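One protein chain omitted, others in place.
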Amino acid sequence: MIEEHFSTGESFVHGLDPRIKIIVAILFSVVVAVSSSFLALIPALVVSVLLVALTRLSTRKVFYRLLLVNGLILFLWLLLPFTFKGETLFTIGPLAGTKEGIWYASRITIKCNTILLTMIALLATIPIFTLGHAMDKLYFPDKIIHLFLFTYRYIHVIFQEYHRLINAMRIRGFIPHTNLHTYRSYAYLVGMLLVKSYDRAERVHRAMLCRGFDRKYYTLSRFSIKIGDIVYLSLMLAAILGLVVLQWRLII
Amino acid sequence: MHISEGVLSAPVLVAGVAMAAAGVSVGLKKMDYERIPQVAVLSSAFFVASLIHVPIGPSNAHLILNGINGLLLGWLCFPSILVALALQALLFQFGGITVLGINTVNMALPGLICYYLFSRLVNRERGFISLGAAFACGLVAVFLSGILVALSLLFTEESFMSVAKLIVLAHLPVMIIEGIITLFCVAFLKRVKPELLGGIHEKGS
Amino acid sequence: METDNLIINLEDISFSYWGDRRILDCLSFQLRRGDRIGLVGPNGSGKTTLFHIIMGLLRPSSGRIELFGMPVNGEKDFRGVRKRIGLLFQDADDQLFCPTVLEDVAFGPLNLGKSSEEARDIALKTLARLDLLGFENRITYKLSGGEKRLVSLATVLAMDPEVLLLDEPTNGLDEATEEEITHILKGLDLSCIFISHNLEFLSQTTDRIYAMANGKISLDEALVPHPHIHTHKFGRLPHDHES
Partner (left out) sequence: METDNLIINLEDISFSYWGDRRILDCLSFQLRRGDRIGLVGPNGSGKTTLFHIIMGLLRPSSGRIELFGMPVNGEKDFRGVRKRIGLLFQDADDQLFCPTVLEDVAFGPLNLGKSSEEARDIALKTLARLDLLGFENRITYKLSGGEKRLVSLATVLAMDPEVLLLDEPTNGLDEATEEEITHILKGLDLSCIFISHNLEFLSQTTDRIYAMANGKISLDEALVPHPHIHTHKFGRLPHDHES
């Protein structure tokens, strides 16, 4: 199953108005993404860790997610110090590690982890369906929202379909290798998924017509802003402003 | 191929968002409300297909399938890929908010280009032309994606040159496999449900 | 007058998919108010197709359709009458496309122009009627097969239809759920057509059974009850063996 690992919880953060969380997540991520100074990035990292701590999510799960993503970062650490020109800091055989390379890799590591932690703390704690409704209230284009919600709804159906097909292959002794038979089998699998999906889409559309659908979607969602939301929003805006100031001062 | 958060510079990110916004809005215009379920269900199929890992020698790679996505959806592949990437970011924390734009462009633009290059040829009666075009479609789409990823990195920082080269190199075997898979997939669709290849993008508009 | 009660009247309907063989071939069929009809027929005989034609989801290549005494032709005409006919799809996953049960059940009423409060009310009432209270906030894709069926039925009933078309409502359900659905359907005071391969179910819920084959429908006159060797119902309560 495709699971939302972080969306359920009892914490204060889980109870916040999703609109607030979306706004904060976007602003915070954007500021971090365009920042370059460690003076701003290190406090940002601290803030994001605090944000995650507030959600009381399982540390192990969060850590596991970070680990997956940092695999790629590790790859950069193996390359960047030796490919950036600059002051040589150390040498391994013929390779010279530069200070600039190391700085650059550290910057990327901090930025990446900060943004991911923020996403986990703020967006992943909203159930996807609620997220869709909140985006609706935030005036995202409604076509994209319905596309988003429908896609999520049918991912599960199609994932199960995929799973059943792959099992059908396994019980008939299929073992993937690097050969044409393998690729052809996978291509057929994908083709079958597409065909079935297409048919399903047609039936879903008919089911909608049967219930009087007339090119307009309605939602039942209701959200309300509470004191906690306002406090949280104010604190976060202040933090973001702080980061902007730290970063901006350095540019001058 | 996702680019992680925190790697790219502000101008590249902004350019990505702008281009993605343009592509998505054209796509949304072409997608009337009635076709949302269709595009959505196909987007989920592509989302699921991207979880499939195929072996390449001792290693393996996940399918990208942006070629066939473009072939089936035309301009609609922009919203389709955007939504799929957003869900990957939310569910698996692959990629993130600020790179959503550039990642969408890197995958959808090649799809769209392949749609214009190969859609006609793929729909030809003659078997080998059609299948050749399908192979090229899968191959070129991934190749262009690799180039766009490399360019995004180079525009960020010239010292990324060797990383960029490595990335293009890493795309080479994937390209061939995507070509083969697209070929067989198109062969499958032609036999089983040719109306799908005729395009969802043109119907009803 | 006879005709006043004619809800569905199909005359000489023919239909085929994409230049395939003819699925329906000059089929005629009537449903009158109060009729409870069972429809059987081999796989692929076109039962589902027939339902979709009645709802205007597929268009026949020839023939006339009259619903509620009026001829219907274009999409416009069908839009008007679809609200009065409830169709339960063969696959519940096609029918439940909203995130939560409440939204799904409220989807129809909202489209009928109700306000969100009214729609919510109707949805809750319908759920209550089917003994599904407490399901409102369940995620539709996480329901079990039987639950999906019941919720689908709720989405149909929430539109307060005058006719029910159910496509294999008991398919793949266990005995307990099947009995529950049978019970609910017996209690509904609507005209209806049920497709099913399950004769016991049909004999309990319908008055007459039609058979479909070769693109046509005919009243099945061979339906006569007769004694038959059958094994006991069992396997439901294993603690019987343990206690």
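By written order: A, B and C. Residues from 1 in each chain.
Heads up, the rule we're going with is that a residue touches a chain if its C-beta (ideal position, glycine included) is under 8 Å from a C-beta of that chain, and two chains touch if they have at least 3 such contacts.
Computed from a prediction, not measured in an experiment: that's the story for all the values here.
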item	value
Residue, one of A:Arg56, A:Lys85 or A:His181, that touches the chain absent here	A:His181
Candidate in contact with the missing chain, chosen from C:Gly41, C:Gly86 or C:Pro169	C:Gly41
Options C:Glu75, C:Asp174 or C:Asp207, residue touching the unrepresented chain	C:Asp174
Residues from subunit B at the interface with the omitted partner, ascending	187-188, 191-193
Residue numbers in subunit C that touch the chain omitted from display	40-45, 144-146, 168, 171-177, 197, 199-200, 203, 209, 211-214, 216, 218-242
Where the unshown chain meets subunit A, residue by residue	1, 3, 161, 164-165, 167-175, 181, 185, 188-189, 191-192, 195-196
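In the analysis below, only the chains that are shown with their structure count from here on.
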item	value
Centroid-based (C-alpha) most distant chain relative to subunit B	C
Interchain centroid distance [CA atoms averaged], subunit A/subunit C, Å	41
Centroid distance [mean C-alpha coordinates] between subunit B and subunit A, Å	19
Residue list for subunit B, restricted to those that touch at least two other chains	37
Residue list for subunit A, restricted to those that touch at least two other chains	150, 152-153, 157, 200, 204, 208, 216
